[in-house]
Each structure stands twice: as structure tokens, then as C-alpha cells.
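Part of the complex only, each chain left as placed.
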Amino acid sequence: MSLAVPPGPAQVIARTLDLNCDLGESFGVYRYGADEAVMPLVTSANVACGAHAGDPRTMRTSVELAARHGVAVGAHVGLPDREGFGRRMISVTAEEARDLCLAQMGALSAFTRAAGTPLVHLKLHGALYMMAMGDADLADAVCGAVLGFDASLRVVALPASALATSARAHGLTVVEEFFADRPYRNGQVTMFGWTPEELGPPEAAAGRVEAMLADPTCSSIGTVCVHSDTPGAPALLQAVSDRLRRLGCDLRAPSTAASTPRT
Amino acid sequence: MSLAVPPGPAQVIARTLDLNCDLGESFGVYRYGADEAVMPLVTSANVACGAHAGDPRTMRTSVELAARHGVAVGAHVGLPDREGFGRRMISVTAEEARDLCLAQMGALSAFTRAAGTPLVHLKLHGALYMMAMGDADLADAVCGAVLGFDASLRVVALPASALATSARAHGLTVVEEFFADRPYRNGQVTMFGWTPEELGPPEAAAGRVEAMLADPTCSSIGTVCVHSDTPGAPALLQAVSDRLRRLGCDLRAPSTAASTPRT
Amino acid sequence: MSLAVPPGPAQVIARTLDLNCDLGESFGVYRYGADEAVMPLVTSANVACGAHAGDPRTMRTSVELAARHGVAVGAHVGLPDREGFGRRMISVTAEEARDLCLAQMGALSAFTRAAGTPLVHLKLHGALYMMAMGDADLADAVCGAVLGFDASLRVVALPASALATSARAHGLTVVEEFFADRPYRNGQVTMFGWTPEELGPPEAAAGRVEAMLADPTCSSIGTVCVHSDTPGAPALLQAVSDRLRRLGCDLRAPSTAASTPRT
């Protein structure tokens, strides 16, 4: 993905896009992320499943909050490392990865069932996300879990990643992701070790998203992510959302044909 | 329930009974219970869901083992106290109880789905089992979880318990339970603090089950439990199973109309 | 303890008092409590030991923060229930209570050693605190742990509690505690289920502490607690501290004869 060429306005083609957010990461007495503020602004919510973050109550309240706002719910599956928030690499086997995806998707699905809202996608978290983007065996294991659990779930992945490749090979639907709140260096997203200065103000994030839309190598991007724990996440989401609507984009979750667009 | 009157043979009425076992309680490198040995002998398996015991791999292997043996699978939901094995009372609120039931039923259901076998019942574990038998609020919370998740799940409960009462009031199907490997004192099951001497040899357990069958106050019992971690569980189950078949009972899981009887 | 009689100013007798605070309850990415703001205002810090809250990094940074401010460090030992923050009763045995006290005091002591500051007291947390105040077996187990680990540790306890009684019987030094940020009903502290309205503004807390000082039945109180997670804890501590100094009290940790008074 090259973001080097500054886009002219004529290059921007209005299209359907999803705005997703990682949330539901509170735990016990610990509050985390601006979930209430961001939920009205997004079209998909990736809800933590109680391994790297979240707990049964947080899963329930997050799913209910999403349902009230008509936001599509996905399982945000992470490594079982609450102390490290799922951001530390753990050398799990492919079989372990498959099993932890199943357990976590299942746990969250009980709350979507109880709330009467469908579970529509899987998005990995933190270190597991990065590991599965580069490791074909892990990617296959994740896809095996999705096939075993619900083959209609969409799989969120980086473009040209091992996970995107594996998901397509398994007949799963892939939603390619762009990060509005992470710097890209040489076309590669920088998940860890970035500075707020690199990120810039909300308008800079909106600008990165507009540049992405104008970049022909990014035409397959289906969803844009902002994390609920990024400082200033609500303002950032508002800026990105405003910009996308000004550009004529139709903001809606990819998975719900009948979903009402976010206005 | 009175077990005082010694049964005459004429009192025994052949009926359909379920033989259930708590299992899937291994964790990481730790092996626990005689799961492989008991699975061929039972008709229902209550599989731990990763809170008091079990983990993703153990859930998967337990469900697959049950499926291979045609054994009905239920969620064995416990308090989140791995160190205490779910046997210590924790003062959870009704809402916490509901949420932990949902999370655990959901987690296990991912593995039953992946294995192509249905999840057919809920049985609480240890301290949570005893708490919900006596506390109407907890019992209602558990039933609310079942209704929200899958109202067709059968609920295993002690006769005349708060949970049995609540489940029926919520329109759920109850399976009343008798414990072959726990002493009854004054008609009340003794879950903790018993001695092997009280339990006696396998034939004594079989005798207790036969006495139960002959006891008119026990006519509503639908399932007989032996725990996989009771010393000598396989021999105990074999004795109980042999006795029941000699008495003409039809051993099968209550939830699966089309299930093949255990021979 | 009776707080009903309004104190006249003449009744107030200046004395040495300790101001303590429960803190170090952050965990992983989760921030909790106003530790940095309260540390300059207190004379003793009860640092969570990684069971109900805290983790190795938080233990280290909390101990180092206390050392920089000349604040006495104690082990704040809680039930192993991170999800419930140690506030849910768990039916631990006396032996389990003894062992968890040892493990937690030991863990924290490694960080006090590394920071070159002594560990000077034990204060139980949440449900374990309340349980040990009323249960002589648990109280004896806690005292057994202190004796085994370091008999010079002071034990913080409610006046006339099982723990105070047991500690004295074991030859340990007791520091009796008053809670400035919890309502007292009929002379009994209300740890859970209180409302901010009952608590009132900071001056109300200062007033409660002044009334306690004037109450002859409270003459044995040696320490006053404010929790770092009580809303407005720093302002509350400032008000209590100002009032105590105006009344001529000498604020210092009881355990450190040579400690410089907090000015």
C-alpha cells in the first residue's frame, strides 16, 4: 500500500465503508476506553471476549450498547494475557490459537444471542492480530475456528496478509482494514511504539483516511479502525466520520445488508 | 426424599434414566478425572467451561470424546475460582451469576458446534450448584441465562430445589438429579465433607440407586450422577450401569429423543 | 463506638495519628485510584499485593512512590478475586487465609527490600478484612501468617474485632482503624452499599474524624483511613489532614519511631 501520492479530489470515489472500533475492554472495577462516546459514531464494534480484556458483565453491556445503536458486533479475540492486555507475543501453537478463537467467539455469542443481535465478524487483537497476519499456520487455525463456529462470520484482516489469504482460501469473507489512528511507515501499519506526535490531530487522521480512499492500491479496504483507547478517540472518530460523509461515503457495517446507514 | 425404607424388588419400575458425569476438568498440563474411562459408560457429560476448571483444549477434546461415544453434552458452569476448583462459596450477585452462565455456556457451545454435536443441558458445578439450589434469586438468574441463550436446554437440578422451581416457572425443562457417589443424610445430599467409608464400594452405590428407584418420593428423578474424580469412578459407574440395566432401565440422555440407548 | 454525642472543643486531645490509604490497585493497562495525588497527604500506604488488585509493576512503582514521600508501606492483602476486586466473600479455610497472607506479604516485601524501605504493617482488604474482623479462626490464621513472616509487623484492625483480639493474644502490635470515607451506622462501619450522599463533602469527613477524636470510646484509634478510589480522595484527605493538624495532632506512621512528621 503506498500513501505517498497526494490525492486530488477527483480521485476520490464514494463507496461503502465500515467504521470499526475495538472496545468492551473494561474489567471488573476497571474502566477502559470511551465506549459510550464512540458507540454512536461507529458502524462495527469489536468486543473483547474476556481473555486479553473484558469480562462477562462487560461483554453483556457492550453488546447491549452496540445493539441500541444499531452497531454490528464482532468478536475481538486476543491472547490469554490480561496482565499484558494481549499485546505481548506468546508462542501459541496453531491448535491453541484455534481453540482460543472458538472459546472466545462462543463466549461473546452467548451475549449477542441474549441481546437478540447477530455476531457478524471476527477481529483479532493486539499481538495475535499481528502474528496471524504474518504466519500462515496461525492464519489457517483462525480460519478453521471460524469455519467450525460460523462460516458466515466476516474476517477482518490487513490487505495482503496471511490471514486474508487463508480466509479467502477457506471460502470466508474478508474485510480489509485500514487504521486511522496508527501511523503507516512505508505502507506498513505501526501497531506498537508510535508517538501521539506521529498521529497528529483528528484532521490528520481524517486526511490519512481520505488519502487511503484516493489510493488505487487501497481500493479493497472495507473498514477503517479507531481504537476506543486512543487518546481523543471520540473526536478522532467524529473527524473521520465527517470527512467520509463529506466525500459521499456510505457508512455501514459490511455484514448487514439491511443495516441502516449511519447518519 | 426418604431413603429409609428398604425396597422390595416388586417396587422397582423400569424406566428411562440418564447417567451423567462431571468431566473435562483437566487444565493445561494438569490431568484430572478418568474421562476416557467413564465416557463409554455414561449417557450425558457435563463439561467444565474454563472457569472453575477446563480450558479451550480440554473443552474441545471432551466434546469430541463425548461425540464419538454418542454421549449428550451439557455445560458444567462453575464459579470463576480455578484455585478453589469452584468449590468455595463466592458471594456473587444474581447479575454476575447470569453473566457467568452466559459466558460459559457460550464458550462450550463453540466446541459443540465445531464438533457437530448439540449442547443439550446445563448443570451447575460445586458451590454454584449448591447456592442456586437454595437461593431463588440466583436460580432465577441462572434460568434467565438459559432463556437468553437457548430455551431448549434442559436444566439439571436437585428435586424440590429453588433451581427446579424457578426453571419450571420459566417454562424450562428440568431433569432431577440423584448422586450415586455422594452420601445422603436425612434425605439431603452431602456434597462436601464426606468420607470414602460413607460411600462404600461400587455395589453400595448401585444399591443406593436401586433404593432410589424403589422410593416413590424419587419417581421424578431423571438422571444419576457419578463424578469423574470420585476415586474408582469407572468401576462405580459400571456397577451402577449394570444394576440399572438388570432392573430393566433404559439408559439414555433425556434430551435426545432419537438417541441410541447405551448398551 | 458511639459517635452520637457531639463533641465540645475541650474534649479534643491532641495525639499522634496515622493517615492511611489503600492504593497500588492499578493492574496492567488499567489505572485505578489517585495514588500520585494522595501519596503526599498520607503517612501510611497499604499497597495491593497482586491478588485482588495490583501486579508486579504496580507494586514496585507504588513502593517507590511511597519511599520518595517518606510514607510507611504495608501489605494490603486481599482475596484472590481480581474480577470482584476482593470485595466478594469467598469461603476460604483458615489455612488458605494463612497461606494467601504469606504469599502476598512476601511478594510485596521483595519490592520494599529492592526499594530499601521497610515493610511495616499488614492491612487486609475488602471482604477478607470484614471476614477476619468477625471470625476468630480466620483472625488467628492471619496472625499466624504475620508471626511466621515478621512478628514486628503491625496489624491494622477495627477496634474490638476478632482480628484485634487475636493479634494481641499472639503478642502482635495492633493499630486500630477509623474510616473517614465510610459511613458509620450505630457505631459500625458500613464498608459496602453506602451512597456518596451519606458520605458528604470533605468537611463532613473531617468532622467525623474530629468527632471520633472527641469520643472517649475511640481513644484507642491509631489510624484513619481514606481509600484512594473514593471519589475526591485527595480533597478529602486534605480536609482531614488540615483538620487534624489544626487540632494539634501529630501525623505520622505508628510504626516508624524515627519518622519525620508529615507537615
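Per-chain residue numbering starts at 1, and chain names A, B and C are given in the order in which the chains are listed.
One rule holds for everything that comes next: contacts are C-beta pairs under 8 Å (C-beta built on N, C-alpha and C of every residue); 3 or more make two chains touch, one makes a residue touch a chain.
It should be emphasised that the depicted structure is a prediction, and the values quoted were computed from it without experimental measurement.
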For this file the homomeric complex, of which 3 subunits appear, totals 4
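As a convention for this text, only the chains that are shown with their structure count from here on.
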Report the topology of the inter-chain touch graph, choosing from line, ring, star, complete and other. complete
Any idea how many Å lie between the Cα centroids of chain A and chain B? 40
Would you kindly tell me how far, in whole Å, the mean C-alpha position of chain C lies from that of chain B? 44
Shared interface positions of chain B, touching two or more other chains: 96
Going by the contact rule set out above, which residues of chain C touch chain B in the complex? 80-81, 83-84, 88-92, 96, 127
Chain C-touching residues of chain A, taken from the complex the two chains share: 27-30, 32, 55, 82-85, 229
Seen from chain B, its contact residues with chain A in the complex are 50, 55-57, 59-60, 95-96, 99-100, 102-111, 113-114, 145, 148-150
